[in-house]
Every structure is written in structure tokens, then in C-alpha cells.
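One protein chain omitted, others in place.
Note that the chains take the letters A, B and C in the order they are written out, and that residue 1 is the start of every chain.
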Amino acid sequence: MRIGMLTGGGDCPGLNAVIRAVVRKGAGMHGHEFVGFRDGWRGPLENLTMPLGIPDVRGILPRGGTILGSSRTNPFGVDGGVERVTENLHKLGVDALIAIGGEDTLGVATKLHERGVNVVGVPKTIDNDLNATDYTFGFDTAVNIATEAIDRLHTTAESHHRALIVEVMGRHAGWIALHAGMAGGANVILIPEFPFSIERVCAYVESRFQAHYAPIIVVAEGALPDGGDTSILEKGVDAFGHVRLGGIGEWLANEIESRTGKEARTTVLGHIQRGGTPTAYDRVLATRFGLAAMDSVTERAWGTMVALQGTDIVRVPLSAATAELKLVTPERYAEVEVFFG
Amino acid sequence: MRIGMLTGGGDCPGLNAVIRAVVRKGAGMHGHEFVGFRDGWRGPLENLTMPLGIPDVRGILPRGGTILGSSRTNPFGVDGGVERVTENLHKLGVDALIAIGGEDTLGVATKLHERGVNVVGVPKTIDNDLNATDYTFGFDTAVNIATEAIDRLHTTAESHHRALIVEVMGRHAGWIALHAGMAGGANVILIPEFPFSIERVCAYVESRFQAHYAPIIVVAEGALPDGGDTSILEKGVDAFGHVRLGGIGEWLANEIESRTGKEARTTVLGHIQRGGTPTAYDRVLATRFGLAAMDSVTERAWGTMVALQGTDIVRVPLSAATAELKLVTPERYAEVEVFFG
Amino acid sequence: MRIGMLTGGGDCPGLNAVIRAVVRKGAGMHGHEFVGFRDGWRGPLENLTMPLGIPDVRGILPRGGTILGSSRTNPFGVDGGVERVTENLHKLGVDALIAIGGEDTLGVATKLHERGVNVVGVPKTIDNDLNATDYTFGFDTAVNIATEAIDRLHTTAESHHRALIVEVMGRHAGWIALHAGMAGGANVILIPEFPFSIERVCAYVESRFQAHYAPIIVVAEGALPDGGDTSILEKGVDAFGHVRLGGIGEWLANEIESRTGKEARTTVLGHIQRGGTPTAYDRVLATRFGLAAMDSVTERAWGTMVALQGTDIVRVPLSAATAELKLVTPERYAEVEVFFG
Partner (left out) sequence: MRIGMLTGGGDCPGLNAVIRAVVRKGAGMHGHEFVGFRDGWRGPLENLTMPLGIPDVRGILPRGGTILGSSRTNPFGVDGGVERVTENLHKLGVDALIAIGGEDTLGVATKLHERGVNVVGVPKTIDNDLNATDYTFGFDTAVNIATEAIDRLHTTAESHHRALIVEVMGRHAGWIALHAGMAGGANVILIPEFPFSIERVCAYVESRFQAHYAPIIVVAEGALPDGGDTSILEKGVDAFGHVRLGGIGEWLANEIESRTGKEARTTVLGHIQRGGTPTAYDRVLATRFGLAAMDSVTERAWGTMVALQGTDIVRVPLSAATAELKLVTPERYAEVEVFFG
């Protein structure tokens, strides 16, 4: 068999582990050939390929990023795009395609499958907001990086009597903030699922200072105050006409300073949450996803994607990738509220 | 309510996170009082207690070990031991007891519950070999430490054309070896569940050298060759009459050297696998276990212990702690065999 | 002898290691008593003290921050401040004072010494910009944290074809950027000592993309373009009237995007560079500084501070702490220019 593979969307630790597992099982055990498509759907669209044999995946397991490159190109948004993709797959003699990516990437895969392309999917979202799977790879690495940052900030907060705010990823779902905040011992955790009261946050901050400690607040980038609108999250324009960083972390620091009179500082973790060597957990999960995706190809389970349920890797329909987001539940949020203040 | 708490058995990253969560919820939210028992069952047996309020659990979340101390003392092995334990609990006015530990510690808890003591349990096994729960805290930390060691050894192996063997924990179950070996890209993984053929291991070693790479072998301390008996794992006595390190890692290195003529070296990770700051995963799991154990007390669910199923914390009977071990299945072992050689 | 000790200025990994070494040698070997002053010079000014014996320094070696707290209070800026400090020292029976801090803290120490107070100093600057010493503690930790962040960003840059900018500490001296950039394999390093040409930076960025790689740029927070003035580094005010993050990293990303048409993203490392557990290098240096400062007290070498020269800890006049800054030399900058582009 001749199998194509591509990675789309944002960076996520574990992508290379998936690629390696697919190739080691597909080429090493079954003798299949692989075609690597570069830069997500741009690869089959513009016929950008690279060799993808066992030597090409050597040593990539602990490496972040993706050797295939990535992009947000969507062939359905390009005139005649779908036809070019299917034509290119046909010309290259590709019998099956493994698409690794998030909502957008697997949304394209779903539509191509409906048009008869033999596709299987591997879900990827660093935000862990996919209902069909207990966890996605990359999430554990992001949580560990954020936790380590919170660990480091504790001592600074205490030594300087300052409120410190850590803004982490999570535009729609607060999983990274929830887990990193719980693991890091944050005093307040703010997430998109539950609009917060700035008065209550300031009350926590003050009670904490009164107890002679300094508060650490973890905030997901998509969290909003009660009644606040998303313009708060938009980037400002400065006196030089340049777009500047801003966001909810900055907003919070300003509010806390003006309402409590205490110093507050924000750290925005940004891209360092999604790069670099994956944790062991993510390498194992990504490797198992890769092996199972290869099995899906062997068993011609087209239109499915792999998922984690408990400790098992299972198959679910590809369409699950674009279903409703998995959000933090009130029960899970109540767990961390025990530690607030 | 007045609640006693103890930790028993071997060290495990996350114990302090459990203790902190119990106290933060029990004392902070419900206003209960706590009695800390020192050194496992020795605490209630010999009336060794320590204060255990919110100030005592401050800052312990990221710390390894247990502030309560631990031991392997079993009151059922001591003449009149059980009576002294129940009497001491009574004298101290302890209404409920939270026991955190493995098979032995929770075995005692089970028997005490049968005699009418109000006990709830929190399972702890760094080996992850408990059937009732998907994962136990401490395991993820151990796997990460072992994986980092394997990562480091790869470059040495390659630069020196040597077979390198890493011996990890796992006397009865090979979960640490399985996960760390998969995450670290080991070329062979040997575990207690599947006796290995030393000829086949040497064949892998040689094929790897022929491909101009150097093999990394991960072996669980309890793995055995086909037909081998456990005397291989026993400690030798040297010319000075001293007990010396030995074990399956050393045995393997010697066999590989004598059978293939290639240099082989063993690293025994030992105690560094079970100490130090827990990973974010283990801190979250341990914290959730602690919160849920406190709920079990509130709801008087005596004789139960907490467990992880999927992403949920559930309750199972305490007796599950001493049920059959969770072993690596042939299916899970087949996953890593894809990467052998 | 009765010895006071205080820590002033910004957070710096290694402060606790200094405190511990002083107390272990002073109290443990020589039997001296210690008075801990809280929050820098605010301590002796407002008579804020804490116990500082051997039990108080137990376990603090690997911890970031300072158990004594810190502040930027300057008694010379307070009416009657100096008199209150000397009076409080006298009332507490303090025979000698060990001041640990940067330019400001040791500037106060110098003046107090001139007024007859028995002071010795321990220099502290995470920026490593003190001429009298080869290195200061905290610097190595900051460089490692920044290097790890750069390592993580490499894979994201490559996978997404983006220019990534890392803004690190260094308002006046570029040592952190220089070392972290060299260690992380940055493609361009911009520091305050050498105004940069934005055209040249963009040319590097473009040549890098043409070679199918993505550039990583490390910039010290105090770096400026040729002819640029410091208003670029000032914080902007957004539409909400709030001060917002900005700085040279943001400025660079905007310039690169508008001049090259390539995506550029900035990560500002901020406070995570100065918190958390110190590296082994910093723990050793800080411990040796503490031991030597205690020797300075024993030998009544008032008005001196400790410093590292080669592998030796030496004594230099306290006034050296406020001498001209140690800046990156053209020779050192030429070393990293080899790797630009």
C-alpha cells in the first residue's frame, strides 16, 4: 500500500511521535510505502512531498514540532482546491491518507472521506477540548511547562509581596489553566467556561495579602469577567500605530493594581507552551495513536479517528473531531475552588 | 469531626499533594480537625502524632516524600497490635481514618474496617499495578525520570558503540519499563510478565550494531529469562562477605558481553525514580484523590477507596487494593515490540 | 557576636543559599547569633525582624526567593531614616551586618559603613553586570531558563515558518541575551551595548527563510535600534486607558512583519527568569559567597564585599558594587555574530 500522511494546524508536542509510530509499524512491519505531505493540506494541494521512510523518522521521537511542517491551508477555501487534492493523491498513487490535526484539519478530512478518499484521522489539540477522547497528546506537556512556570513564580511573589498572574493557552476551554493551576497551587484559576467577578478576585487577592502571602492567579487566555465582552481580549494599538500585546492577563493586572493598590505583574507563557520535547505521557499517547491509526488503515476503517478512552485506544467517527467542544464542567471547577483565596 | 491520616509503604511522589488536599478541604471548607499519624501504622500503634492543620500543609504540594513519614509496620503482625491501634484512635477521639498506601497499608485498613473502624483509603503504588484504578500517582513521575535517563543514554550509546541497559522498578509488573521504554525509544523492553529469550535479545543487539546504531535495553527489575529462576535476581556476596548490587540488569550486561563480544553497561535507576517533585499529572491526580477521599469521609463511605476510571474519580471497595495485580497485557506488550531491534 | 542579615532588591535564585551558608558557618561553627531583618532595608528601618537560626535555614538551599523577604526601601530617601537604622541596630545589639543585594542595597551599605556601621556585602545581580566579579549567582539560572525556552521555540518556528522573538532580561547589559542566545543557537542576538540596524535584522530573517529555516531572535529588554530612543521601550496605553505590555520584543515583531511580510511572534519571559530553584552552579557560587561573607565578618573586614575571580572567592571594597557596569565587550559580541543569519 502507498500511504500519505500530513500534519495540520498549530504546533503540538507529540506530532513526530505519531509520525514515527505510523512509519515504524507501516513500513517496518507491513512493508507499506509512505508519502510525506508538507505543510498540512498545502502538501496535497500543491503537490509538496517529502520522503518518509524509516531513516526519515529516526531520532524524532523526543523532538517537538513536526518534520512534515504544518499550515492552516484549507483546500475547501481554495477555488478547485478539492479537485486538485484528489487529483494529486491519485497521481501519486496514494491508497490511504492519515491526517493528523485539529478541528480544521480533520474537518477537511471528513469532507474528503465523504467524497471517497480513504482517510483516517489522528486528533490533535493542545487545549484538550475534544469530547471524543479522554486526553490528547501535547496537553500534558503544556500543563507541565505552565506548572513549572507557576512553581518558579511562587518564590518571587512571596519575596516581593506582589500578585503574579500567569496567562496560559485556552481560548474556549480552560483545561490547561485548570490542571496547571491545580498542580501549581494557584490561589485563583480563571477560565472561559465560568465568567469571573473581578470583585471576588480582588477580595481573594486582599485576603491572601492579609495572611502575609502573595497570590498567584492563573488565567486562560479566553477567560472573561462577568458581563465583559471579548473586546477586552483584543490587541491594543499603541502610540506608534503598532499592535501590542494585551489580553486578559494584562487587563487583570491593571484592575488588581487599581482596585487593591497592590503591585501585580503578568507573565504570558505563549508559544513556549507548545514547543520542545514532549513529556513521557505525551510520547506514549502519541505513539499509541500512531500505531492505532496504522491499524485503522490496515483494517480499512476509513472515516474514523483514534481516541483514548480510559487506558484503551479506540476508534470513533472522524466527524467527532468537529463536534461540540469538551468544556470544563462545574464539578471539575468546584474541585479547584477549594483552594481559592 | 476529628480525622486521622497516615501514609504507609514506599515513597511515592504525590503523597504530600493528597495530604494537602484532604486538609484544605476538610479543615478549610468543613472545619474538621486533623490528627497526623507518623510513620504509617506505627503512628496509631505507638501513638506518634503530629499537628496537621492548614499551616502544616502549606508549600508541600510540589514536594516529594511525605510530611507524615512512612514505615512498613503492620499492627496485625504485632502482639496486641490491633487492640492498641483501636484504643489509641479511641483515646484521641478520632472519628475517621484516612489511610494512604499500597497493598499492605490498605490491607490493614481493610481488616480494621471489618472490625468497625471508620476507614477510607487512597491507593498508592508507584508500579501502577492496581486493577481498580486506571493510574496511580507517582507512576507518571517515575516514568518521566526513567525516560529522561534513557534520553541521556542514547547519545552515549551511539558515541561509544556500546549496548546500554537501564534497570527500572517493577518487581511484578512492567508498567514503568513499558511506558519509559516506549517514551524513550528503547530497542528492547523486558518485563516480568513475559519471560524473554536471551538469544533473541542478543540477536536484536547484533542487528542494531550491524545497522551502525547502539542498542538501549530497558529492563524491569523483576524480568526473567525463559526458564530462569529468581536466584538470578538475588544479591551476590562478594569476596569481602558484603552483599553487593546485582540483579537482572547486571546479568544481562554480562550475557550480552559474553555472547556478542560487544561492550554492555548497566545503569540501575533505583531510588531516584521515587523521589523529588511530582509531575503535574501526579499532582493533579493526587490532589483529586485527596479531595475525593475527604468527600468519602463526609459521606461516611467507610471501607471504600478512591480510584481513577477514565477521567473520573470513583469509589471502589477497600478490598480491591489487595485483589489480583494489574499486569501488562499481551496487547500492550505487542505495541512496543513493533520498535524492537 | 550578634549578626544581622538582610536581602534587598529584585528576586534572584541563590539568595537562600547565601543565607543558609552564613548561618550554618556563623551559628553552627562559631556559635554566633543571628537577627534576620525582613524586606531589605525596611527591616532595620522599621525594626522588622525574624528568628534566623539553624532550624530556620533548613531545607532552603534549593528554594528560590528569599526567606527574609525583599524591598527597594532606601533609608537615605526617608527623613531620619539613617538614624533610625543605626539606632535599631544598636538597640538590637547587632555587632555586624551582612547585606545581600545589588547596586542600590550595597550603595546603602557603603554609606552606612562610612558612618561606622560594621557591614560586609554580598553582591547580587541577575544581569551579571558587576565589574568586580566574574559572575554573580542567579545569572546561570536565568540563562538556563531562557535557553530552555529558546530550545522549545525552535521546533515551533520551523513547523510554522515564523520568526520567533524571545525578549529576555537586561536593561543595561546584554549578558543574559548573549549567553542564552549562544546556548540556544539563536540566529540573531540584540543587546543594549550595540544598537542594531533593523534593516540588517530583516535581511537575516529573510536569508534564513530563503534557506527554508525559521529564525529565532533573542533580544535583551534594553536593546535599541540605531538612532532609536527609549520611548520605544515605554509601555503603551490602550483604548481602555490601561498600561499594556510592549517593549522592544513587540516592536521588533511588528517591524519584521511589516518589512518582510513574514509572521513574527514575541515571547516575553519576564519573571519566570528570576524565580524557582537555582542551578547547581548558582547554589555553589551562592554558598561559597555566604561562607566567605561569614569569614569577612570573623576577620572584621568591614566595608568589603565578596566576589568571584577565576575559581577563587576574593574580597573587594564595597564601593565596587556601585562602580561602572560590566558591559558586553565588542570581542564577546563578535563571538556570537559568527552564528547570525
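Some observations on this one:
Keep in mind that, in the parts below, contacts are C-beta pairs under 8 Å (C-beta built on N, C-alpha and C of every residue); 3 or more make two chains touch, one makes a residue touch a chain.
The structure presented is a predicted model; accordingly, all values stated were derived computationally and were not measured.
The undisplayed chain touches these shown chains across the complete complex, B, C. Residue C:Arg288 is the one among C:Arg208, C:Arg288 or C:Arg315 that touches the chain missing from this view. Within the complete assembly, B:Thr66 is the residue of B:Thr49, B:Thr66 or B:Thr125 that touches the hidden chain. Only one residue from C:Asp151, C:Glu206 or C:Glu250 touches the chain missing from this view: C:Asp151. Note that of C:Leu45, C:Ile165 or C:Met182, the residue touching the chain absent from this view is C:Met182. Chain B residues in contact with the hidden partner, per the touch definition given at the top, are 10-11, 15, 39, 63-66, 69-71, 145, 148-149, 151-156, 158-161, 164, 232, 236-240, 242-246, 250-251, 254, 265-272, 274-276. By the touch criterion stated above, the residues of chain C touching the omitted chain are 21, 24-25, 28-29, 61-62, 134-135, 140, 143-144, 146-147, 151, 179-180, 182-185, 277, 279-281, 283-284, 287-288, 291, 309-311, 335, 338-339.
Criterion: only the chains that are shown with their structure count from here on.
Looking at chain A and chain C, no chain is in contact with each of them. Summarising the inter-chain layout, the chain whose CA centre lies farthest from the centre of chain C is B.
Because chain A and chain B share one sequence, their contact can be compared position by position; here over half of the interface residue numbers appear on both sides. Separating the centre of chain A from that of chain B, both taken as means of CA atoms, is a distance of 30 Å. Annotation: 40 Å between the Cα-based centres of chain B and chain C. Looking at chain C, one finds that none of its residues touch two or more other chains.
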